[in-house]
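What follows is a structure written as C-alpha cells; I'll ask about it next.
The complex is shown incomplete by one protein chain, all other protein chains being positioned as in the whole.
Here the chain labels run A, B and C in written order, and each chain numbers its own residues starting at 1.
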Amino acid sequence: MSLLLALLLVPVGCMLVAAVLPSPRAILALCVAGAVAVAGIAAVLIPSALEAPVFAIGRQLMLDALSAYNLAIVMFVFLFSSVYALRYFGPAARDGSFGRGKARRFGASWFGFLASMILVLVSNNVGLLWVAMETTTLASALLVCLEFDQPSVRASWTYLMICSVGIALALLGTFLLCGEARNVTTGSESPFLWTDLSHVASRMRPGGVKLAFLFLLVGYGTKAGLAPMHTWLPDAHSQAPTPVSAVLSGVLLNCALYSISRFLPVVEGATGGDGWAFRLLVPFGLVSIVVAAAFIAHEHDLKRLLAYCSVEHIGIIALGLGLGGTTAALFHTLNHSISKMVAFFCVGNLARDHGTRDTRAIGGLLKTSRLAGAGLLVAIFALVGMPPSSVFMSELWIARDGIAGGHLPAVVAFLLGVGVIFIVLLRPILGMAWAPAIAGRATVRARALDWPLIVLPLVLLGVLGLWMPEGLQDALTRAAAVLGGAP
Amino acid sequence: MVDGLVHVALLILMPLPMLGLINRVKSIAAGRKGPPILQPVYDVVKLLQKGAVYSRTTTWLFVAGPIVALASSLLAALIVPLASTTSPFGFPADVFVFAYLLGVGRFFTMTAALDTGSAFEGMGASREAAYAALAEPALFLALMIVCIPAHSASFSDAFASIPAAGGLLRHPGLLLATLSLGVVLLAEASRIPVDDPNTHLELTMIHEVMVLDHGGPDFAFIQIGYALKFFVLGAVLVHLVLPIPASGWMAPVLFVAGQAGVAITVGIIESFMARLRLTRVPQFLIGACVVAAVGVLVLFTGGRP
Amino acid sequence: MSLNADLLLLLVIGIDLFIGSTGRLGARIRACALQGLVLAALPLAIQGTGVLTGGERVLHTVLAVLATLLLKAVAIPYFLMRAMRQSGVQREAEPEHSLHLSLLLCAVLVGLSFWISAVMLPPPEAGSSPLGVPAGLATLLVGLYLTVGGRTELTQVIGYLVLENGVFVIGQRVLGEFPLVVELGVLLDVLVAVMLMAVLVAFGHRQDPSAAGNGAATPVGGAR
Partner (left out) sequence: MSSILTVALVLTLLSVTLFIVAASLSALLGRHDRASLAVGTAGSVLGCGVGLAGSVMALLDGGTETVASAWRLPIGAIQVGIDPLSAFFLLCIFLVCGLGALFGAGYMRGWLGRRRLAPALAFFNVLAASMVAVVLARDGVLFLLAWEAMSLSSFFLVTFEGDRPDTRRAGIVYLIASHAGLVPLILLFVLLGGPSGSFAFDGILAAGAPAAVLATTCFLLALAGFGLKAGFWPLHAWLPEAHPAAPSHVSAVMSGVMIKMGIYGLLRTLTFLGDPPEWWGFVFIVVGVVSGVGGILHAIAQTDLKRLLAYSSVENVGIVSLGLGLGLIGRANGNATMAFLGFGGALLHVLNHGVMKGLLFQAAGSVLHATGTRDLDSLGGLLRRMPFTGAAFLTGSVAISGLPPLGGFVGELLIYVGAFTGAVELPSSSALWPLVVVPALALIGGLASACFVKAFGVGFLGSPRTPAAASAHEASPTMRVAMVLGIVLCLAVGVVPAVALRLVEAPAQFLSGAATLPAIVPAILSAAMRAALALMATVGILAVVRWALLRRREVRQAATWGCGYEAPTARMQYTAASFADPVLEPSESIFVQRIVHDGLEGPFPRSAHHERRMGDVVADRVIGPAIRGMVASFKWLDVLQQGGVPRYLVWVLLTVVVLLVWQLGAF
C-alpha cells in the first residue's frame, strides 16, 4: 500500500523543505500544512487499517488496529500542536527573535519527530521499531534544546543520555528476543517481524523471552517515563517549547508504551499466557503513580507539574494494561493525550502572559488571562479524573476491570494514589485561581486562534466522558484484540 | 370523671403550699417559726394584682417566656397521673412528651432571661442549660426503668404496673431509679445542693437569677410554673415509692402524704446540706445518670422483666 | 569459529580493563577507537575473510565493516578528542575512587559477566565463540560503570560508547550476522554521539560542567 509509505515520506519531505525555507513564518505555515496533509493521509488509512492490517515494503511496514488507533491520537495531537506552534512562535517570528536558523531547526526536527513517531507505529520490524524510537529521541532532543540556553541544553543532555542508555538496553532486549526467535523460525519466517514473531512465539523458550522482555521493559520504559526511570522527563518536558512539550507528553510517551505493549502478546505466547508480562507492568504503574504524587506535592513549576502528571498517567495506562483492562488503558491513552495537550497549551499562554511558570507567582488565573486560565483549570480537573471528563470514565473502567480480574489491592492503591494526586495537583492550580491578580497586570485577551485550540479538545473530553461513539468503541475493541489481555 | 376532678383539684391546691411546706421545714430545722405554709400562695396572689415594669431592652419574648413556661408545666402536670394511675391527658408514649414539655418551658425561660441583656441572667441561663442537659439522660433512664417492665411508655401503664412488680423494695432497679429521679428533681426544681432558691448573691444562683427582671403577673406565672414543675416531678417520685391504688379514697390520701413527704425530705436536705460548688454540680448529675444506668443494667440482668 | 575471533574478543575485554584503569581522557578515547577497530574486524573474524570475495552478502558486510570502522574507530574518537581539547579537561578531575580500585571493579565486572553467561544464559551453540557473550556483557557493564561513575560529560559519553560497543558485540553474537537494522543502529549511535558532542561543546562554552545535569536544581524557568 503506497499510502502507508506516503505517510512516512510526506513528513520526511516536509522536513527537507523546512530545512531550506527562508522565512520563519513560511516554516510555521508549512508545519500546519504538512500536519494537515499527513493527518489527511492517516484519516484515509486508519479506517481500512482498523478492518485489516495494511502492509508496505514487503511487510516491513504494517498498520494494524492497534497502531492505527495510536496513529489517530498522534495525528490529532500533532495537528493541534502544529497550529499551536503557529500561535506560539508567531509573535516571535514577527519580532525576529524566532530567527531563520531557529525556525529551520524547529521545522526540520518537528517533521523528523513526526516521521519517527509514525515509523514507530507503522514498523512491523522490531529492529526498525528500535531505530525509530532512537530517532524520536534525537529529533525531540533537538527540539528540547531549541532555545539553546543553559537549562534547555542541560535538559536535552540529560534526556539524550538517559534515553540513549535506556534504549541501548532495549536494543539488548531486542537482540535477545530475536536471538530466541531465530532459533525457531523456519523458511520464510523472519525473527524480526511482528507478524511472524507472534506465530512462532509459542515455540520460543520462555526463559530467554522473559529475560529479553525485562530489558525491553526497562529500556522502552525509560522512554515512556515509567518511574523510577522517569528522571529525565520533568526537565525535558519543562524546558522544551510548549508545542513540543505537548507532543512529548501527549504522544511520545504513548509511542514508547506502545512499543512495550507490542511485545506483550509475543511474550505471552512464549510463556504460556499466564499473564506474566502483564503482571510485570503493575508495579511500574503503581510506583509511577506514587512517585508522581510525591513530586507534584512539592513542585511549583507549572510545566514540571504537568510533566509529573504525565508520569502518573503513563503509570495508569501501564497499570490498566497490567490489570487486564486493555480497552480501558487504550481509552485512557486517548484521554490523557487530549487533556495533557490542552493543559500544555494553556500553560504556554499563561507563562507568556505572566512571564513566569511559578505557581506561586501567578494570581488571578481567571482574570488576567481568562481563556487560558479557565482552560487550564478545566484541563487539570479533567486530568485528575473529575467527571464528566472521559479521564474519569477510563479510570473507573480500569478500576472495574482490575477488580473483575481480582486485583483488589492494586486497585485500592491505584485509587488512593490518584486521590492523592487529585489533591496535590489541584492545590497549586486553585491557589492561582484564587490568589488576587498581580497588581498592574493588564487583562490579556485571547487570540481568535486560542479558542478552537483550547475549547475544542476540552469539549471533546467532556463529550467522550458522556458518550462513547460507536466507531471509537469499535476501534478500541479491535486495538485491544491485537494486544490480547491479562488472563 | 371524679379522678379528673381530683387531679385538677390537686393541681390547683397543692403545688404552692408544697413550697411553703419546704420553707416551714427549713425554718423549723433552723429553730425559727417560719412563714405560713400558704405564704407562696399569698405571694402569687399579690403578684398577680400588680402592674409590671419591663426593661427597654426586652422584646415580646420576655413576655412569652413565663407564659410558655407555665403552659408547659401545666400540660406536663396533666400528663402525669396524680392520685390515681390514670391521668386526664395521658396517651401512648406520653413519657417522652412529658420530658420534652419541660424542655420547652426551660427553653423559653432561658431565652427570656437572655432577652434582658443582663450578664447575671445570662449566667443563670447558661448554668440552667448545662445542668438541664446533664439531668436529661438521668430523667429518661429513670423513666425507662419504670416503663420497660410495663411494656409501655405511658405513665398510666407504668404506674399501674409498679405494684405488680412488687414495688420499690422488691425491685432494686426501681430503687436506683428513685434515687436518680430524686437528684433530677433537685436539679430541675433548683433546690439545694444544685441551686439555692433563697440566696441573695446573684453570682451563685441559677433559677432565681434567670428571673430577676420579671415582675407582676409574669413573675407570678413563673412562680406557679416552678411550683408545678416541682409538684409534678414529686408526683412521679411518689408513684415510684408508694403503691398508689388506681382509684378509691386511699389514692388521694396516699398521694398527698407522699407529696408532703417529698417536700419534707427536700426541706430536710436543704437544712442539712450545703450547696455544691458550681463545678461539682455536673459530677452530681452525671452521678445520677450513672445510678440510673446501673438501674437499667440491674433491670436487664437475668432477662428482661 | 576461528581463533581470531576469540583473540579479538579477548582484546575487547582487555580494552575494557584499560579504560577502567586509566584516568587520562585522551588514553580512554584512543582505547575507544581501538575497540571500534576491533569491532569492525569482528564480522570478518567470525565469518572469515572469504566473505569478502564471494557470497550473497558481500556488499552488505563490506559496508557494515566500513561504516563501523569509519565511525567507531575514526569519526567519533576524532570528535571526542576535539571536544576534550575544547573543554580543556585533560583527565578525570579527582577520580572518585583510586584507579586501582577502579581497575579492580572493572575486573569484578568482567568476572561477573563470565559468571552470568555461564550460569544464567543458555550455553553457546557449537562452533561459536564461547567468549562472545561474556565479552559483550563485560563491555556493557564497564560502559555502564563509566557512565554512572563518570564525573564529567566526556567520561559519560565515553562510557556510553563503550556500552554501545557491548550491545553491538552481544548482538553480533546472538544474531550471528548483521541485520540491516543493526547497521542502522550503528549509524544512529553516531548521530547520538554527535548530538552529545554538540551538547558537550555547548557546555564547554558555558563553563561549569560539573553542575550540569542536576535537574532538581533547575530553577523555575521563564516564559516557555
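The rule we apply is simple: a contact is a pair of C-beta atoms (placed from the backbone, for glycine too) under 8 Å apart; a residue touches a chain by one contact, two chains touch by 3 or more.
Since this is a predicted model, take the numbers as computed values, not measurements.
Student: Which shown chains does the chain we cannot see touch?
Tutor: Listed by label, the shown chains it touches are A, B, C.
Student: Decide which residue listed in B:Ala29, B:Ala99 or B:Leu276 touches the omitted chain of the complex.
Tutor: B:Ala99
Student: For the chain that's not shown, point to the residue among B:Ile28, B:Ala71 or B:Val298 touching it.
Tutor: B:Ala71
Student: Pick from A:Ala19, A:Leu396, A:Leu460 or A:Ala481: which residue touches the chain that isn't shown?
Tutor: A:Leu396
Student: Return the single residue from A:Gly13, A:Gly90 or A:Gly207 that touches the missing chain.
Tutor: A:Gly207
Student: Touching the missing chain, which residues of subunit C?
Tutor: 120, 144, 147-151, 156, 212-216
Student: Under the stated touch rule, tell me which residues of subunit B contact the chain that is not displayed.
Tutor: Those residues of subunit B that touch the unshown chain are 48, 50-59, 61, 63-64, 67-68, 70-72, 74-75, 78, 89, 91-94, 96-97, 99-101, 103-104, 106-107, 110-111, 113-123, 125-127, 129-141, 144, 147-148, 151, 153, 202, 212-213, 216-218, 221, 278-279, 282, 286, 289, 292-293, 296, 300, 303-304.
Student: Name, in rising order, the residues on subunit A that touch the hidden chain in the full complex.
Tutor: These residues of subunit A touch the chain that is not shown: 157-158, 161-162, 165-166, 169, 206-208, 210-211, 214-215, 217-218, 221-222, 227-229, 231-232, 234, 276, 280, 290-291, 293-295, 297-298, 331, 381, 386-388, 390, 392-394, 396-397, 399-400, 403-404, 411-412, 415-416, 419-420, 422-424, 426-427, 430-431, 433-434, 436, 464-470, 473.
Note that only the chains that are shown with their structure count from here on.
Student: What topology does the chain contact graph adopt: line, ring, star, complete, or other?
Tutor: Looks like something else, not a line, ring, star or complete graph.
Student: Just by CA atoms, which chain is the most central one?
Tutor: If one averages C-alpha positions chain by chain, the most central is A.
Student: Using the average of all C-alpha atoms in each chain as its centre, how far is it in Å between subunit A and subunit C?
Tutor: Distance between chain centres, rounded to whole Å: 31 Å.
Student: Go ahead and note the Å separation of the Cα centroids belonging to subunit A and subunit B.
Tutor: It comes to 78 Å between the two C-alpha centres.
Student: Can you compute the centre-to-centre distance for subunit B and subunit C, using the mean CA position of each chain? Integer Å is fine.
Tutor: Distance between chain centres, rounded to whole Å: 99 Å.
Student: List the residues on subunit C that touch subunit A in their complex, please.
Tutor: Touching subunit A: residues 120, 122, 140, 144, 147, 153, 156, 160, 163-164, 167, 170-171, 174-176, 179-182, 184-185, 188, 191-192, 195-196, 199, 202-203, 206, 212-215, 218-224 of subunit C.
Student: Considering only the defined contacts, which subunit A positions touch subunit C in the complex?
Tutor: Counting only subunit A, the residues touching subunit C are 125, 127-128, 130-131, 134-135, 137-138, 141-142, 145, 147-148, 150-151, 153-158, 160-161, 164-165, 168, 171-172, 175-176, 178-179, 182, 192, 205, 207-208, 211, 231-232, 234-235, 238-242, 300-301, 303, 348, 351-352, 354-358.
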